[in-house]
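Note that this is a trimmed complex: some chains were dropped, and none of the rest were shifted.
Lettered A and B in written order, each chain numbered from 1.
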Amino acid sequence: MTALVPTLAPPATKPVTSVVRLADQWYIACTSRELRQAPLKRVVLGVPLVVFREGDGRAATLLDRCPHRNVPLSMGKVVQGRLQCGYHGWQFDGAGACRAVPGLCGVAEGKGRRTPAYATREQDGFVWVFMTADVEPATEPYRLPRLNEKGYTTARQTVTAPGSLHATIENALDVPHTAFLHAGLFRGQGEPNEIEAIVRRWEGTVEAQYVGEPRPEGLIGRILSPSGGIVEHYDRFLLPSIAQVEYRIGTENHILVTSIGTPVSDWETRLYAVISFRTRFPGWLIKPFLRPIALRVFHQDTVMLRAQTELIHRFGGEQFVSTDIDVLGGPIWRLMKQAERGEVPTNTEPEEVRRVRLRV
Amino acid sequence: MTALVPTLAPPATKPVTSVVRLADQWYIACTSRELRQAPLKRVVLGVPLVVFREGDGRAATLLDRCPHRNVPLSMGKVVQGRLQCGYHGWQFDGAGACRAVPGLCGVAEGKGRRTPAYATREQDGFVWVFMTADVEPATEPYRLPRLNEKGYTTARQTVTAPGSLHATIENALDVPHTAFLHAGLFRGQGEPNEIEAIVRRWEGTVEAQYVGEPRPEGLIGRILSPSGGIVEHYDRFLLPSIAQVEYRIGTENHILVTSIGTPVSDWETRLYAVISFRTRFPGWLIKPFLRPIALRVFHQDTVMLRAQTELIHRFGGEQFVSTDIDVLGGPIWRLMKQAERGEVPTNTEPEEVRRVRLRV
């Protein structure tokens, strides 16, 4: 058969795409609240998974495919702590072993009747899965800071971004676009200020410290610190998929936004965002304002990420050009590629990479 | 141009798919009742066909593509027993010859103006087509047994299954799934009984005889034979695409379900089911109960077949594991592959292949 090109090729580009696939890592499969009686269908790194609770309530994750006739196990149900396929009733435990084959005269278990199992942890209100099957991981999932700490209030939000993990994380930690895309919410009002970004690296982390920024004039800044003051601002990326924004405004306000990315596929990223904050106002007063603002910001980012992803596909790849003020996109990408090659830096002391002046 | 992988590859499997394409065979294109004045668009083995009635009422089948400008002939109409294209009005007879080219000064007929024709038979209320073009077949379509036989009632139902021919036929002849997927309708109530299956083969047929099964406790069994009794039960596959289930329950009840498959494409199968039965009740009393039960059973199977097909595509192939009680799936597959190689067995006496014990 012939390959019929449906559309004319746009101007040629090199087939570059900023996609990594880090399988030996922990990702969030779902929130603890989402996982109840019924098995839950999830996709991580393009792999169909089924998450369920065993008899003792412990979360377990299997490849979402019955080894018998390849229907999704997530179409079945949990029976006495085992996951039962809906087609012929085969039952699997949390380790992936087949424990029952209805109708069969003989032993149910068998090596060929296993389904791959993924190490699973429940921690900080999330169910984490290690994306290499049938291994006991040497690491544990990331622990969220400031959770349940006295004086801090926490809010959570899950959203899905139509972009690659790298594009979504770069967007989450990108300062210049906030003045345009989110004009009025953070920045983008009044005269810009020239500030300095100091980029540092250690182990699986890259961080930008922004020095000299006055309190943003936008809505969020005014609510949090009406009297102004100097801002302490850090943007951090932690392998494999965590974007963290930390603000201290004046003496009273401390805000920590941790967005943990799950690469659903090469071009879709689920973000589990956790905001922990301490402000001059009580948390219960601030919290109702957070969600609508966060969702509006996220919606604006989503529109851009979707358009970016579509255009990358249309052109068969990316052709980005960066400037000095694309502060973290490059270092994050290099760290991801190092992790892909198994060469993550080992220095535990922050190493200064470069300094950049920018106007915000 | 570059190939951009849209989703991460799931765990690698061997690229196996249970698909055969037997073109030198008869399949049902449509029912006699469906074929009226207008030409009928059909797809068999992925080939677009147009079925129509010639002047004498005889059914004819052509490739559904005008040789002139490649629009579907099924968009046209039948004019004086010829099929007229809707674009420029070219006319074709049932043998595929071009008989008129409006506007042309000269002869309409011409070798290059033919369209491929497929041998067609109307029999037992179906229009059958032989899927190799422009040949006179050496065989005739399958004749349905017990049709119009005294004491028997017949019901028909056409359904479309989102699965390959093999997956659909295996499902139609699979005993163990009935206890789960169709729990309560046939089996799946009360304690299971251990019975024996004897598998036999001859020519293009493979058959399983189930010995020792008491009357099923489900709804259908109770209606047919309220007093219980021993069941005689045969499941048969006949090349290229026929699944037949035969039950004798007690002395009075004889039920024959013949499902004739038309492979629309590699992953879609149309089933023309004919149920002929003789029971202790008059046929007119039984018949109204049949359709809703059959449609419910079929809907449950459809959901599974669709999920199976989707997952096979997602993984780029099948990775099935079978047990002893997958009684007919393997033998059917081997027979289909033999037919593909032109090596169908010639023994006319049934040969016993194996015996299996199973619990139903």
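Keep in mind that, in the parts below, a residue touches a chain if its C-beta (ideal position, glycine included) is under 8 Å from a C-beta of that chain, and two chains touch if they have at least 3 such contacts.
Everything numeric here is computed off the predicted structure, so don't read it as measured data.
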item: Total identical subunits in the assembly as filed, 2 in place; value: 3
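In this section, only the chains that are shown with their structure count from here on.
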item: Inter-centroid spacing, chain B versus chain A (mean Cα positions, whole Å); value: 47
item: Contact footprint of chain B on chain A as seen in their complex; value: 5, 9, 15, 17, 21, 45-48, 63, 65, 67-72, 75, 86-89, 101-106, 112-113, 116, 133, 263, 265-267, 312-313, 316-317
item: Sites on chain B touched by chain A in the complex; value: 1-11, 167, 175-177, 179-181, 192, 194, 303-304, 307-308, 311-312, 314-315, 318-325, 357-360
